[in-house]
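Just dropping this structure here.
Note that one protein chain of the assembly has been removed; the remaining protein chains are unaltered in position.
Going in written order, the chains are labelled A, B and C, and every chain counts its residues from 1.
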Amino acid sequence: MKLEIFENKRVAKDTFSLKIDNPALFDASPGQFFMVKINDFDYPLLRRPFSIADFNDRHIEIIYKVVGEGTKILASKQKGEFLDLLGPLGNGFGDIEKNRRIFLVGGGIGAAPLIYLSNVLENMYGVNYKAYFGFNTKDEVYVDFGKTATMDGSLGYAGNVVDMVEPELDENSLVLACGPTLMLKRLAYVCYQKKCDMKVSLESRMACGIGVCLGCVVETIDKDFKRVCVEGPVFDYREIEWQTL
Amino acid sequence: MKLEIFENKRVAKDTFSLKIDNPALFDASPGQFFMVKINDFDYPLLRRPFSIADFNDRHIEIIYKVVGEGTKILASKQKGEFLDLLGPLGNGFGDIEKNRRIFLVGGGIGAAPLIYLSNVLENMYGVNYKAYFGFNTKDEVYVDFGKTATMDGSLGYAGNVVDMVEPELDENSLVLACGPTLMLKRLAYVCYQKKCDMKVSLESRMACGIGVCLGCVVETIDKDFKRVCVEGPVFDYREIEWQTL
Amino acid sequence: MANSVNLTVKLGSLIFKNPVLTASGTFGYAAEYKKYMDLNALGGFVVKGLSVKPKKGNKPPRIVETPCGMLNAIGLQNVGIDRFIKEKLPLLEDVDAHIIANIYGTKADEFVELADKLEHIGRVSALEVNVSCPNVSKGGALFGKNPNDVFSLTSSVKKHTSKPVIVKLTPNVDDVAAIATAACDGGADAVSLINTITGMVIDTKTKKPFLANRTGGLSGPAIYPVGVRMVYEVYEKIKVPIIGVGGIYNSDIALQYLMAGAALIEIGTANFTNPNITVEIIKGIKEFLEGENIKSVGDIVGIAHNA
Partner (left out) sequence: MANSVNLTVKLGSLIFKNPVLTASGTFGYAAEYKKYMDLNALGGFVVKGLSVKPKKGNKPPRIVETPCGMLNAIGLQNVGIDRFIKEKLPLLEDVDAHIIANIYGTKADEFVELADKLEHIGRVSALEVNVSCPNVSKGGALFGKNPNDVFSLTSSVKKHTSKPVIVKLTPNVDDVAAIATAACDGGADAVSLINTITGMVIDTKTKKPFLANRTGGLSGPAIYPVGVRMVYEVYEKIKVPIIGVGGIYNSDIALQYLMAGAALIEIGTANFTNPNITVEIIKGIKEFLEGENIKSVGDIVGIAHNA
């Protein structure tokens, strides 16, 4: 599906917000993602997966960080150019039980899907939540709500976002998280200790994004493999064999 | 050498004029060419050779036709982007004997280097020449001087440019030609019959453009191979083993 | 112009409505693609490699991108032959295209068992025997690298099936035509080539091979010149039809395979980037033939050998 770029602008250090015209042909839930073709020729070969950072009648928003060749090329795309998107794909965060103490916890570029999630929680479900975002430094921050932690202390809480949110969690909490694997691992350990629930969006190398290549699997506690692109990217943290990550 | 694009605009059917800021670091003779890197990543792999269509203090001009993937991508480049050029390369048309009846004969996109050649003949050498350009149809014409032939008769002489120029040629003529191989072959035959001289700019697949890969050779009458990128692209037509082309 | 071009291809008793199939491991069990394209448009599809028992596959990471290609080391994860027959095949009931079962094992017995289990499954039109797997009885060297192994494996499978047997060859050999000849001597009704080329990517950050399995199979456009060359070589040596596979990303590359000698082609990695690519390639082949006024796709098969 070729869609027109409405805006592609830098919003933080190495971080861009890409707004694409929404053809209003489909719905999308928070936590779902698109497979984006970077060029209209065969290089780079594979599509890149990006979460939905916002989704409304007019635009699909993706917030991405320039980390390699594909995202570097993406950052050079201009308004009016077309991008080929496949999606929305994956399961998303699914239904949220309202009577829980909801915490959104994002790390770095992993905060992106939580922005759309927060909008849906507020506007569609009308539920309360608290949001905690962790970054390395102030320059990297691109969210304008919730509490912020920075590793270097340049903004908000000084240190790791997991440490910041930990005291708040209890058995009645539901954590909805996305971020670097190491952060999620630590968070999973905290949730396990606090006996709280967590749904977590995982990353994995993907070739197809639609469940056929079996490239994107993660190991689950029953020693099976699940496809991040179809059975995920959002998993109950209890399903995941965290040591393998 | 990364140089900024000043202008990249369509000038005829599938034909574009690309003007690049001239850093004024070197000279270039008519018939020489540049190896242009299409993207700043490794696809397409090889540089593309393009003749110099004009060269002045401010700009280097290339006129190119969209024929494949590389030229298609090139056509999408915008003012302000940078292009990596290697060159000028090749021998060029070299010194021109003034006391000859000079004919520039170009076919299709092969007319491009003759534009720069005509400027140099006029402004530097102050010699007279006649120019004949052949195209398939009127839509393809991008030159605004000389006589034009079109195969479909939509502009100027109806038919092949070789037929148009043939009656004009004699022993005192010097033809300077560039165009599709078939046209050049016919022209070589005509020149041979008329006993006139011809310098001809040839095309060949190139990998390096600087004489090291030995990929671009043409067969010469002494059953040797010559590199189009170094010993050419301009050859005395008598050197070439035309049957092999 | 409609219907002016004959795209059908015969392989033994089978008739394919066009030469375009999908390659094993890149199209799941086919039903997954219903959302994205019209499965009926295809000549057929080769399903993910099937083993006697379900197979979990390799640990991740299993894939990594390379210049115009990718490495995969899925480790042949699959649901096993029984679940395939019970759960996956019924999803394709309504699809009008040939289903080819790609089978593999680590001993000849396993291949035979798979052939037996599929013998009376009418929905499966043919077997594609993947010989790029380690032969445990021979210390783990690939079946597909040794002409004798390929010969005996093919004859064993032939004895247990009435369906056409296609032997899928590995490119990681000295002389692919010798292996193809061995397959034909063993009774193969067709050969398909190429499977992936073994490669490795090292993650310079961790200083380790990127894939958990260390090596993986290179696929994608990067390898197409190798596939075309091998099809060309094999075409000169064998009589049975060749199925060309490897890096087919557009109809020009598809046509190159046909001209080199492939009667049918399989599209693999390209399905990942563009789930509709097979349909586009069929269209491209048709338009090419129309433009050249060629009546039947069979007329260009192997035509590059006339040069």
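Observations, loosely collected:
Just so we're on the same page, contacts are C-beta pairs under 8 Å (C-beta built on N, C-alpha and C of every residue); 3 or more make two chains touch, one makes a residue touch a chain.
Owing to the predicted nature of the structure, the values given are computational and were not obtained by experimental measurement.
Of the listed positions B:I5, B:L46, B:A75 or B:V127, the one in contact with the omitted chain in the full complex is B:L46. Screening B:L3, B:A28 or B:C208 for touch with the missing chain picks out B:C208. From the options C:G186, C:P221 or C:P241, the residue with contact to the unseen chain in the full assembly is C:P221. Although one chain is not displayed, subunit C still touches it through residues 66-69, 71, 145, 172-175, 197-202, 204, 206-209, 214-216, 218, 220-226, 228-229, 232, 247, 249, 252, 255-256, 259-260, 288, 300, 303-304, 306-307.
On the side of subunit B, the interface with the absent chain consists of residues 37, 42-47, 86, 204-219, 223-225, 244, using the contact rule stated above.
Here, only the chains that are shown with their structure count from here on.
Among the other chains, the CA centroid farthest from that of subunit A is the one of B.
If you average the CA atoms of subunit B and of subunit C, the two centres end up 46 Å from each other. With each centre defined as the average position of its C-alpha atoms, the distance from subunit A to subunit C rounds to 36 Å. Subunit B has its Cα centroid 53 Å from the Cα centroid of subunit A.
In subunit C, 67-68 are the positions where the chain touches two or more neighbouring chains simultaneously.
Chain contacts: subunit B has residues 42-43 touching two or more partner chains.
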